[in-house]
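Only one protein chain is missing from this complex, and each of the others stays in its spot.
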Amino acid sequence: MTEAADSLLSVKNLSIDFGTPRGALHALRGVELEVPKGRIMGLVGESGCGKSTLAFSLAGLLPSNGRVAGGAILLNGEDVTKMSERELRDIRGRRVSMIFQDPMTALNPVATIGRQMLDIQYRDAGGKAEKRRRAAEMLDRVGIPDAAAQLAAYPHQFSGGMRQRVCIAMALLTKPDLLIADEPTTALDATLEVQIIELLRELQQEMGCAIVFVSHHLGTVAELCDDVTVMYAGEMVERGTVRDVFHNPAHPYTQALLECDPARIKDATRQLPTIPGTLPDLVRVPPGCIFRNRCEHAWERCATEHPPHYAASGPRHVASCHLLDKEGTA
Amino acid sequence: MSPLLEVENLVVRYPAMGRVRAALKGAEPEFEAVADVSFGIKAGETLGLVGESGSGKSTIARTLMGLKRAHSGSIRFDGREISDASAQEYARLRREIAMMWQDPVGSLSPRLTVGALVTEPLKIHGRRADRRAECKRLLEMVGLPANFAGRFPHQLSGGQARRVGVARALALDPRLVIADEPTAGLDMSVQAEVLNLLAEMQTRLGIAILVITHNLNVVRHITDRMAIMYLGRFVETGPTERIFHAPCHPYTEALLSANPEPDPDAAQARITLSGEMPSPRRRPEGCEFHSRCQYARPECARRAPGVTEHGPQHAFTCHFPICGPSAA
């Protein structure tokens, strides 16, 4: 890719396995991801598609039964998958920050917000008073009223929406290059979701960090993100700018996913479109195209040959579907 | 035709603090989770109850099911008053009113097989039916293969567990089904499957459904009428299509705009409400929505708005509605 110089995060051919009693579950297979500095990448897909696994692995966080089976995660050119625990700790919270779905479990319930916000600045210069001032400023910035006084409060004294704001404040306090947001609005009510999305966008423009935004909510992704990666059953099936992907979805799965989003269907209907079938078994991954068994366009080639990333409508728009093969037999 | 279920001026209260503490502080020991709510559902009709967490929508469901006592007001089912029904009377009612719970897997008893779960209502009510045949019929009805009868809840996906919940709710041929967040925690494509199933069941069996949800997409496609709740009260009620096209209450408008379609170029008319829903323990003065309303005027903080009728079956509580004078 031409903007390699701008590239902040570059995931190359990443595969991740989980050890299960039935054998290795191939949770991610050959995933490619490119996040330039200061852009917002959406990661969408349904449960079991591996989007959260991917997001966690970007920060070097894998469950104890997970292991990188191949590929690399390059952050500013350094491979996260090869880092020691010590190097990873150095990266987390400084260059990479995370916010999670459940803001309650992400905060320590027995420490005040102020104490936790001071703790994460332990590497930074400045005295305690200076760090407190910075923490209060950040809380104020994310819309916590009476921020300086709230430093003495405990997490349970905040509502869910406010807690997520606190988490965002903590994540951005160290001015990271990359913010990983794993379904940060899923646990929130609709009117609060709007607030958090708006806040993220404002802060991103202000601080210029890149964001990897994991969500199953297509409307939110369309609103917040610049680029989007669609995942299915552990593979990246389509990637491009939000406009390209949502206006001209090239992969049948993306098309189906967009079609069954009820927010798109303006007229009342009692027969909503669905995606029939179920996810394939990821312990014994079938050959060929992973979406084949649920795809209405599938043909012989899909059963045998795994589709590479073909170019689609836009310049950086790619999708893994043989239908896009211009030179081939199609 | 008189409604199957008729709720009038329902008030449900929860204790806010211990009675001794309340007496010492001179405060009210209870707060109103549901405050003066009235609605009706006709046979074969679907009503959507929409609100965010803390709006009191789930409390209404629990009160209808007799799991929580009403403080005042009346609930009539098929003409009979049931808000003060005895345990025996409720036992009979539970054959006619069934409930689908929010958590698809968590609402299924974990040690029972699917077969035992869907026939559980028959056992509870002592129906001497061929349970094996009934189980087969119910699973078939909700589109699950018969071999699922031997599975345990933790072996089901969310969508499959939801189908089991539907089958169980329909086991006794109820006349009213209360569905609390029927699509919560499900993927988009599975959501659509569940909604299609509910719609199909209703068409086939002619049951009335009360859908309780925060998700407007759910309401749009399967309900005839909807009611928007805020702080335990209805702020707008009316035919679903009408409200979607021309909402009157600013809160309804904000909720609708918070449900964006996946199109980066769609008119981004998102309305961001400031702040969060206040606690029902400390209700704002005047219009209870004024603290978050972008159109609020000084009057809203002083005087609570009454109910304004706006065309057929459409009503709202707002001093300055956004839909203009009654069109109908």
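By letter and in written order, the chains are A and B; residue numbering begins at 1 in each of them.
To be clear about the criterion, a contact is a pair of C-beta atoms (placed from the backbone, for glycine too) under 8 Å apart; a residue touches a chain by one contact, two chains touch by 3 or more.
Rule of thumb we're sticking to: contacts and distances are computed from a predicted model.
Engineer: Using the UniProt record as the reference, specify the protein name of the hidden chain from among "Adenylyl-sulfate kinase", "4-phytase", "ABC transporter permease" or "Sarcosine oxidase subunit gamma".
Structural biologist: "ABC transporter permease"
Engineer: Considering the whole complex, which of B:Pro3, B:Gly54, B:Gly73 or B:Pro121 touches the chain not shown?
Structural biologist: Answer from the full complex: B:Pro121 touches the omitted chain.
Engineer: Have a look at B:Lys42, B:His71, B:Arg94 or B:Arg270 and name the one touching the chain we're not showing.
Structural biologist: Residue touching the chain left out of view: B:Arg94.
Engineer: For the full complex, which residue in B:Thr59, B:Ser83 or B:Gln102 touches the chain that was left out?
Structural biologist: Answering carefully, the residue with contact to the hidden chain is B:Gln102.
Engineer: In the complete complex, which positions of subunit B touch the hidden chain?
Structural biologist: 65-67, 90-91, 94-95, 98-99, 101-103, 106-113, 120-121, 124-125, 144-150, 152, 154-155, 160, 168
Methods note: only the chains that are shown with their structure count from here on.
Engineer: Could you pull out which subunit B residues touch subunit A in their complex?
Structural biologist: That would be residues 52-53, 157-158, 187-193, 195-196, 199-200, 203, 214, 216-218, 220-222, 240-241, 254-255, 257-266, 268, 270-273, 276-277 of subunit B.
Engineer: Over in the complex, which subunit A residues touch subunit B? Could you list them?
Structural biologist: 46-47, 159, 161-162, 189-195, 198, 216, 218-223, 242-243, 246-247, 256-258, 260-265, 268-275, 278
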